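As you look at this complex, bear in mind that one protein chain is not there, while each of the others sits in place.
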Amino acid sequence: MDDILAEALAAAAPHRAAGKVADYIPALAKVDPSKLGIAFADKGGRVWGAGDCDEPFSIQSISKVFTLALALDRVGAKLWERVGREPSGSAFNSIVQLESERGKPRNPLINPGAMVVTDQLIGDRPGEAAIADLLALLRAQARDESVTVDEEVAHSEAATGARNRALAWFMKSFGMLSNDVETVVEAYFRQCSVAMSCRQLARAGLFLAFDGRDPESGVEVTAWHRARRINSVMMLCGHYDNSGEFAFRVGLPGKSGVGGGILAIAPGHGSIAVWSPALNASGTSAAGAAALEALVERTGWSVFF
Amino acid sequence: MDDILAEALAAAAPHRAAGKVADYIPALAKVDPSKLGIAFADKGGRVWGAGDCDEPFSIQSISKVFTLALALDRVGAKLWERVGREPSGSAFNSIVQLESERGKPRNPLINPGAMVVTDQLIGDRPGEAAIADLLALLRAQARDESVTVDEEVAHSEAATGARNRALAWFMKSFGMLSNDVETVVEAYFRQCSVAMSCRQLARAGLFLAFDGRDPESGVEVTAWHRARRINSVMMLCGHYDNSGEFAFRVGLPGKSGVGGGILAIAPGHGSIAVWSPALNASGTSAAGAAALEALVERTGWSVFF
Amino acid sequence: MDDILAEALAAAAPHRAAGKVADYIPALAKVDPSKLGIAFADKGGRVWGAGDCDEPFSIQSISKVFTLALALDRVGAKLWERVGREPSGSAFNSIVQLESERGKPRNPLINPGAMVVTDQLIGDRPGEAAIADLLALLRAQARDESVTVDEEVAHSEAATGARNRALAWFMKSFGMLSNDVETVVEAYFRQCSVAMSCRQLARAGLFLAFDGRDPESGVEVTAWHRARRINSVMMLCGHYDNSGEFAFRVGLPGKSGVGGGILAIAPGHGSIAVWSPALNASGTSAAGAAALEALVERTGWSVFF
Partner (left out) sequence: MDDILAEALAAAAPHRAAGKVADYIPALAKVDPSKLGIAFADKGGRVWGAGDCDEPFSIQSISKVFTLALALDRVGAKLWERVGREPSGSAFNSIVQLESERGKPRNPLINPGAMVVTDQLIGDRPGEAAIADLLALLRAQARDESVTVDEEVAHSEAATGARNRALAWFMKSFGMLSNDVETVVEAYFRQCSVAMSCRQLARAGLFLAFDGRDPESGVEVTAWHRARRINSVMMLCGHYDNSGEFAFRVGLPGKSGVGGGILAIAPGHGSIAVWSPALNASGTSAAGAAALEALVERTGWSVFF
C-alpha cells in the first residue's frame, strides 16, 4: 500500500499546476498550492499515509457527508421531504433550480441542500449543538480528540457568505428552513471550517466503506441501508457539475471540498482521503482527483468492475 | 437464482398498478400493463428467467447503451467532444440545456446525446449501416439471430417524432450533427424500435458486467476502460432525472426505456433485464425498478457495498 | 371629466370580484376588496376624483417610480451600470435572471432593481435619508404634507421579507449593493409602506406627464429626458410579466403595486391614479386596470394613437 500511495502521489504531482487555490477568503488563499497528501484506512482500521498526509486542511464541503449521516440518524427518511437526491446538473451554489423547485434543493451535497441538512440536525436545539454532534462523530471515527473548527476560517466564511445567505433566505421564503437564517448559516460556516488531515479524514470516513459499521470496533455508526445511500448520493452528486467526470475517471463515491480535500469510499476495501489545494474549474482538487484515478487504476477498486 | 428471480417478481408485481403505459404511439399503448418478466445472465453465459421473460418488447432507450459502445469503438474518445458525460438534471428531452450549452448534449443517454452518438456511428455511411452494426452486436451477444427492428413501432415513432426532430434541428443549428437531420432521426427511431425479450437483453448486456469481455467466449466486445465508463454513465445518467432515485434504491448501473424495459449491470456478477410496461412519472418501469430493488436486497450486489 | 371618471368606475366595478387581495402580510389582507377609487390630475394641477379616491392605501411598488426619479437626479446615467432597462419576461421577484446576468437586475421596476435604486439613493447616507427624500418629493408634488409611512405595514413587510432579503443577499454576493443588506431592505420596506390616496398619488405623478415639470408651478422636478425615459421604463416594465397585457389594453405608461394601486401617465394630458385591492394573477389590480382601459377608451389618450 505504501508503494501504491507513493505512485498515486507521483502521478498526481504535475497536476498541481493545472488548478487554482480557492481565494474567496484569505485563510484559504494563503495555503501553499504545492501541498499534496494522501491517506488510506483499511478494514482493520490501520491508516497508511504519504506526502502531506498529517497536515490539517479545511474540509469544507466534505463536512456535508458527515452532517448528512447525522441528520439521517436524527430525523430518518423524512429528511427526504426537504431535500432531493438527484444530481443538480448545475454549479454548487446555483439558485435557479431552487426557484423552479420551490425551495427544495436537489440533493444534500450542494450548498442549499447541506443547509437544509444542518437545519434538520440542529432541530430545536442551539446551532452549536449540530457542530458538537459533528465534532463528536469526527473525533470518534478519526480516533483523534484534537479535531476542531478553525476559528479564523469560520470567521472569514461568515464575513463573506453573501451567496450562502441568499440561498438560505431564499429557502426560508419557501418555508424550507425551521431555524433562523443566521442560526443555520452560522452553523453551516462552522461545519465547513473544521480542519483535518488526510489521515484523520480517511479514518473518519471508514464506516462508509463497511456498510455503516466501524470495521475495527464493529460499532454501527449508521444503519447499513443509510451508508449505502450516502454512498449513492456521493457517487451521483459529490462533485457538483463535475460528478459525471469523477465517476467516469475514478469510479468511486466521493466528496470534494474547496479546501482541496477529497474523501473517496471504496466499498469493502477502505476509505481514501487526498488533499491538494489547487482546484479545477468545477472546484475539485485537480491533483487530488488525479491521485485517486491513479490509485484506482492500480487497485482495481472502481465500483464499475 | 430461480428462487431469487421469483421473489423479485413477487415483490414487484403490485407495483404494476402504480404506473402508466407509454401512450405516445399506438404500438406501445396497446401493450398489456400486467406483463412482468425478468432474466439474469451469469458469468458462464447461462441465462435464468422468470415471468414474461421470453416475450419481446420495444427496447427503446436501452438501445442507447449499445450504440454508445459501438460509437466509442468506432471514433474513440473524440466522441466526448460532441457529447458530455454529466447528469442533465432535467427531463429526458429537455431543450433548455442544449441552448445554454450551445448544442452539446449533457450525456449520451438523453435523447439529443443519443442522436449525436448515432450520428457518429453512422459516420459517412448510409443511416442503415448504424442499425446493421447495432443488430449485429445485439444478435451476437444475445446469441440469437432473430433480434430485429419492429417495423410497426419504427413507423409510428417516425410519424410522431416532432420533439426529437426539434432537438435534432437544434443541434444541427449549432453544427453538432454531421449527417442530415432526417438521416439521423430515422436511424434513431429504428434503433429505439428494436424488439428483444428479457432473456435476449440480459445476455446481450453481459459484457458490461465483465469489463467489456463476453465471459463465456472470452471475446473482447469493447475495451475494459470503455466498459467501465459506460457503466459510470449508466449509473449517473441512465434514468434521466430519476437517476439519483435509481442509484439510491437499486445501486447498480442501469438504463431504462419507455417500452418498460430496464437493463442493469452487476459488475463481476452478471447482467439483469426486467420488463413491465407501466412507467413511473419519470418514465422508468415502476414494477421493473421494484424487481431490481428486491433482487439487489437479496443478492447484495449494490456497488455501494 | 367627472362623467368620465364615474363611467370608468362603473365599468370597472364588476372586475373587483375577479381578483384576490394580497395576503402575504396581515395589514394588506384586511383591506376591504370592494374598495374602488380613481383620480385624475390635469395640466392646471387640478385633481378630479371619484369613488374611494380620498382613502389612503399602501402604494407598494408604485414607490419605485419616484425613487427612480430621485436616484437618477442624484447619480445620473451611471445608475444604468447597475440596473438594466429591459423587460424581464418573468415574475416580479424572480431570481433566475439575476443569476444568469450576474446580479444586475433587468430593470428598476422589479424588486431587485428597485433595491439597487434605493441603494444608490441612500449613497453613503443613513438609510432613512432615502425615505426622507422620497417623502419630501411625494409631499411637495401631492401638495399634502400628511403623506407618510404606514408603520404597521412597514413592520409587517420587514417581518416577512425573506424573498426580498434573498434577492438582496444575492446581489450583494455579486458586489451590486454598496450598503449593508439590512440597510437596503429596511429602506425598501419603508418606501413600499408609504400610504397615499388616489388624489394624492395622481397629483404626485403629474410631472411625468409634462416632461418632468410640475405644470402648475412650472418647477422642474426632473429633467425632460429623464421623465421620458421613466415613462418608457414604466411602459415596458411597469407590470412585471403583465406589462404587455397592460400596454395592449391601456396603452399608457403605468406602474402597479400589490396594495391595489396603479399610477398611469397620459403624456401631455395628465396623471391618473386608481385603487382597488383585488389583484389579478400577475399582481395588478383587476378593477384598476379595467377602469384605466375604460378611461382611455373614452379619452383616446392611448400613446398608440
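The first chain written gets the first letter, and so on, giving A, B and C; residue counts start at 1 in each chain.
Note that in this section a contact is a pair of C-beta atoms (placed from the backbone, for glycine too) under 8 Å apart; a residue touches a chain by one contact, two chains touch by 3 or more.
In this text, all values refer to a predicted model and were calculated from it rather than measured experimentally.
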Displayed chains contacting the withheld chain: B, C
Residue among C:N231, C:S256 or C:S271 that touches the chain left out of view: C:N231
Contact with the hidden chain (one of B:K172, B:R199 or B:R213): B:K172
Residue in contact with the excluded chain [from B:S94, B:S197 or B:S271]: B:S94
Residue ranges of chain B at the interface with the undisplayed chain: 94-96, 98-100, 162-163, 165-170, 172-173, 181
Missing-partner contacts on chain C, residue numbers: 84-90, 97, 106-107, 211, 224, 227-229, 231-233, 235-237, 241-245, 247-248, 251, 253, 267-268, 302-305
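By our rule, only the chains that are shown with their structure count from here on.
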Closest chain to global C-alpha mean, per-chain Cα centroids: A
Inter-centroid spacing, chain C versus chain B (mean Cα positions, whole Å): 55
Computed distance of Cα centres, chain C from chain A, in Å: 47
Geometric centre distance via CA averages, chain B-chain A, whole Å: 32
Junction residues of chain C - those touching two or more other chains: none
